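Only a single protein chain was left out; the remaining protein chains are all shown in position.
By written order: A, B, C and D. Residues from 1 in each chain.
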Amino acid sequence: MAAIRKTIISNCEKTFLMKNLSEWNRLDGRSFTEFRDINIVFGKDWGCCKVSLGKTEVIAQVSCELQQTKSSRPNEGMLNINLELNTMADPSFDASRQSDLSSQLNRLLEKCIKDSKAVDLESLCIKMNERAWSLRVDINVLNNEGNILDCASVAAITALSHFRRPDVTCDGVEYKIHSIKQRDPIPTVIHHYPVCISYAILNEGEYILADPTLLEEGVAEAFLTIGLNSYKELCGLHLGGNARLATKDILETSSKAAKRATELVAIIKNAVEKDTQDRLKLNDIGFHIMPIQEKIEKSTAELSICLDQWTLSKKGKKKKSKNEPMDVDPINENNSDVQQCKETITPLGNGTAKLSEVKGENEWAIVESDEEAEVIFVEPPKADTVSISDSNSEEEQVVVLNPQRLKKSPSKRKKNRI
Amino acid sequence: MEVDTLKEENNIDRLKCDLGLLSRPDGSALFTEGQTVVLAALYGPVEVKMQKVLVEKASIECIYKPKAGFPCVQDRFKESFIKNICETSLAVSLYPRSTILVNIQEMQNHGQLLSCAINAACMACLDSGIDMKFLFGSVSCFLMKDGELSLIPPVNESSIKGMFVFVFNNTKGEVIASHTEGLFTAEQYHDALEGGRQMGVAAYVKRGTRSPFVCHLSLSERRGGTRRHDNDMLLPLRPELGDHPGYRAMFF
Amino acid sequence: MNRVVVGNYYLPGEIIKDIKSKDRETIIGPGLCRCEEDANCLVASQAGYLCFRSPNTYWLESRNNRYVPKKTDLVVGIITKKSGDTLRVDLGSAESASLSMLAFEGATKKIKPDVNIGDIVYAKVLNAHKEMEPELVCIDQYYKAGRLGVLPNNGFLINTNQKLTQMLLNAENPLLRTLGRQFPYEIVVGVNGKIWFRANQTKEMLTLCKMFEEAKNQSDQVITNICRQLK
Amino acid sequence: MAEQYKTLHSAKYYRDYLKNDIRPDCRQLSAFRPVIINVDSIKTADGSAIVKIGRTTVVCGIKAEICRPKPETPRQGFLVPNVDLPPLCSSKFKSGPPSDQAQVLTQIIADILENSRCINLEQLCIFPDKIAWCLYADIICLDYDGSLIDACALALISCLKVVTLPEVEYDPGLDKQQVNLEKRSPLNISCTFVATTFAIFDDKLILSDPSSEEENLSAGTLTVVTSDEELCYMHKPGGSPLNEEQITKFISICFFKLSVILRNIATY
Partner (left out) sequence: MPIDHKRINGPEESVPYELFARLSGITSEKTFEETQSANIRTDGRKFDEQRKIFLKNGVVSQAKGSAYMEMGQTKVMVSVFDPREIPNRSDYSLKGEIYCEFKFAPFSCPKRRLHQQDNEEKQYSSIMKKALESTVCLHELPNFQVDIYALVLHNDGSALSAAINAAGVALAEAGVPIYDIVASVTVGVQQGINFLDPTLSEEQMCQTQLTTEKFPNPNHAVVIISKLPMQQQLCQFHQTGYMSLDQLKSALELLTKTCETIVPLVQKCLLSLVTNSIKP
């Protein structure tokens, strides 16, 4: 229906973005490996959640229907994932036609969640060869500020784990669907929680940016999407676009992604758990009680920080640099050298692979299933300088500057004042 | 008539609206009515497609997305209903050869979805700052089997005999649009219309007793607005920027 | 209904009564239209505060998120297309504007300015009529560019709302001045909500970026206060 | 000369007529066009009706098929109305999937059908949870000249009244059904609904039963559907605002029209 031409990215935006990256900085102050904040809100209905990643927002809803089983899989239910790119999110999305982007994203989501067998489809079957539940996840994008896929994958798996289907009984011939009031609804069995983690690749593989924003997506040469679960198992890896990316970069990025995946899954599980607790307490839950955002008052402090640059740099000094860019420091480089060759990716049946960390191997090794015991799981060595602390989230939000440059800054300031 | 059920206060409390929470659209609103939540976003006026160019006015497109399942014929009906209302109330002749995109997303449905969607659309229009002839507000009125009228969706759905959706404007409180479900008599229709108007006028449109969400808008505007009490003069220029007219040309 | 009160908040469709007019003439600005029934009344068409300038000028100060070109506006736009002697410029409005290659200082049929797709221009709206595509120029009536023209590529462009740009263009607003005390920078503010700026240091540019992001949702008053504190 | 004037200044052309309380097709402002109903002329359908309102022509055909009831409603059959606006009826429509207008019209007709409760879907069930009738009511517009809702609703109700279904015997033990083609019986239709459309011209003039030209020029329409003593649909999709007296007037006109149409229907 509506397809408004995409706004063009100006040359100066591109130039500045690249220049900024060359100084190991991102426009929104994040480090290369940092992700935007994720926030999950549940709706009143089962299997409904709104997920926001920075300003990117999606809503997911799971629905179910009793259907005839498929003859090819007589003892399984069905799962469909449908991601809709709405004009609401971006006016350049065409609601009426399936675009390349939309089919690509849908395929990646399917690979990540459906093909990795995250949902136990067999438990959805009611009677073999006759009836089974067909689950359907509808994901509507509300606001596109980059990296829809990560947001959608979190929304999809959260909605699925939150969803409860009505109970069904069968007296041999007739199926009776019990309403939620009559009988407690049944949750879906989720084997593992796979999430997509995307990276934008710029400048021929030199810069790998986690969780790209819209502008970064527009400038990027290629995208690396890694589907992972909390057990560091790979559920799909996709490299789109054209960039000369070394194998070691992919492996290195994957190990970082694995860490992020663990964090994300913990967030998802916590959110679902909290919601369940709230429901048990019979609290009112849903979008209708979402507080009205007071966006006006929240950030006067931020503004004054911006205006007074001195304050900002002082703060940065105090904090020392936590998220140090990886390549500037020679010590870091060594560390990453040690770290990068510890993964091997093990195929684990259909569409699933295991990303485990093995010492001294840096290639895609196919490990026979009986040898699996030999695979050594190694915790990533804690290198003090590189570690991304997740203890204090407040700290992470602070723009962190290079120590080298920090030293210089006082003199600069003087200059400015003259 | 028995308007006991049409008490204003508790109805207004059921309404909530949050504006401008999406970064991409020109205007967006999250409208809550009881437990029903609808998100609306507006882009406009934007570039028009060749097939849809209207020489004398803007063409309005409305896209309604249900939260689960594919959009079906029923959703197409909602789209066309909201589109027609927007066409009536927006000053479309000011934006010829352009499109105004109205996007509606169902977030949570617990009755009176249509009127909630219409209200959300209106608030999104307001948020975007697009020129409007008047505001519109929608009220759902339920007719019970015992002949009572209620503005709140009843707990027991089987007791509903009919349902009315009215859309009023804020100038004279006239009916812009109407949609009904179920069987009813002409008198019942009038009673519902009258009750709905009382509620609508009180809650949505009439000045003085503006509903909380409209107040919220004005509040946020007041806090964030560029208003200047003391100085009616046009804003002069930053010297380093050359001869700029300062405030945008405001004379037609 | 409502007697005219300057500074009152009006919603679309509300009638503003008893307006002051000189020689039965009233000049109305954005957000208002004539009332068809009563010549002495105005109808609000946007939500905003009523403003008045003597003797007979009224307008509504409202938010307006999508830019609608107006004649003599100074705007910042992106070149999206080059076809023959005309450039297409995206201003963020419904229709992209046209800019002739000859409308640059010193441009002739043979000597043309060096403009590429994706470049940023600071231009003036020469013609804006709702029935026609807007036309831009980068020269004034004496064929001089002044400050108009193609902006260098080592700056940065951000899109904000028109409210912020209006605020920045107000000379009394201390925001840019306060910042100027911290470090030198160059800025071009288009009324269409696009801001271009550059500074010596990337860090400084980032500060600018963040500041505009934060200032977007703040009122005049708040910003002035903050600036005052920092003096 | 009049032709050119009409095409160039169609609104003014109409205003000139309406000033004298007459419409270009010689009707009074509140006059309806003649209605012709022809039933059961299409033998391949299980019931059919052709309705002409002025030049607007609509044909409705119902075909019955046998199906299994939904698990949620094991005691009900199906009635599936669909309105089709083929490119044949007007240059407004293009071939391909149904246009937005056709979809909206389909929903309106389905709403009217549901609101009026003229047909109890339980009578379409042959054996609970096993077999039921599915009536496909396809309404096709043949000539698009305004007041389509009126024509479609009338075609549907006239068609429902003449539908006959063959007798079916179902043996639950064997899960076998036998259809007796010779013995057919009509449906039980409890009420008759009649839709009436008005167009609002220049915010004040009310034109009954508008033609497509009048619909295009008018600033909004209102459709009232009456069913025996009650109302079952008040549809006003935007357009000029109306006050209450105007609406009251419409309703009274509609009840009058209902009686006329009922007499018309009674003749077959």
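In this section, contacts are C-beta pairs under 8 Å (C-beta built on N, C-alpha and C of every residue); 3 or more make two chains touch, one makes a residue touch a chain.
All of these numbers come straight from a predicted model, not from anything done at the bench.
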{"item": "Chains still shown that are in contact with the chain withheld from the display", "value": "B, D"}
{"item": "Among D:Ser48, D:Ser116 or D:Ser218, the residue in touch with the chain that has been omitted", "value": "D:Ser48"}
{"item": "Candidate in contact with the missing chain, chosen from D:Val168, D:Leu205 or D:Ala219", "value": "D:Val168"}
{"item": "Interface with the undisplayed chain - residues on subunit D", "value": "41-45, 48, 55, 57, 59, 61-70, 78, 80-82, 84, 86-92, 95, 97-98, 102-103, 106-107, 110, 134, 136, 138, 140, 142-145, 166, 168, 177-181, 212"}
{"item": "Residue numbers in subunit B that touch the chain omitted from display", "value": "70-73, 76"}
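Please note the rule applied: only the chains that are shown with their structure count from here on.
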{"item": "Intersection of the contact lists for subunit B and subunit C", "value": "A"}
{"item": "Farthest chain (mean CA position) relative to subunit A", "value": "D"}
{"item": "Top chain pair, ranked by how many C-beta pairs fall in contact", "value": "B-C"}
{"item": "Geometric centre: closest chain by C-alpha means", "value": "B"}
{"item": "Distance between the centres, which are taken as Cα means, of subunit D and subunit C, whole angstrom", "value": "53"}
{"item": "Geometric centre distance via CA averages, subunit B-subunit A, whole Å", "value": "34"}
{"item": "Per-residue overlap in subunit B, given as positions that touch at least 2 other chains", "value": "43, 46-47, 99, 169, 171, 223-224"}
{"item": "For subunit D, residues contacting two or more additional chains", "value": "none"}
{"item": "Pairwise touch network: line, ring, star, complete, or other", "value": "other"}
{"item": "Subunit B contact footprint on subunit C (complex, rising order)", "value": "1-2, 6-7, 9, 11-15, 27-31, 33, 43, 45-49, 51-54, 57, 59, 61-66, 68, 70-74, 93-96, 130-131, 146-147, 162-163, 166-172, 176, 188-189, 191, 217-220, 222"}
{"item": "Complex interface listing, subunit B residues touching subunit D", "value": "73-74, 76-77, 79-81, 83-88, 162, 164, 167, 169, 171-172, 174-186, 189-190, 193-194"}
{"item": "Complex contacts: residues of subunit D adjacent to subunit A", "value": "71-72, 74, 129"}
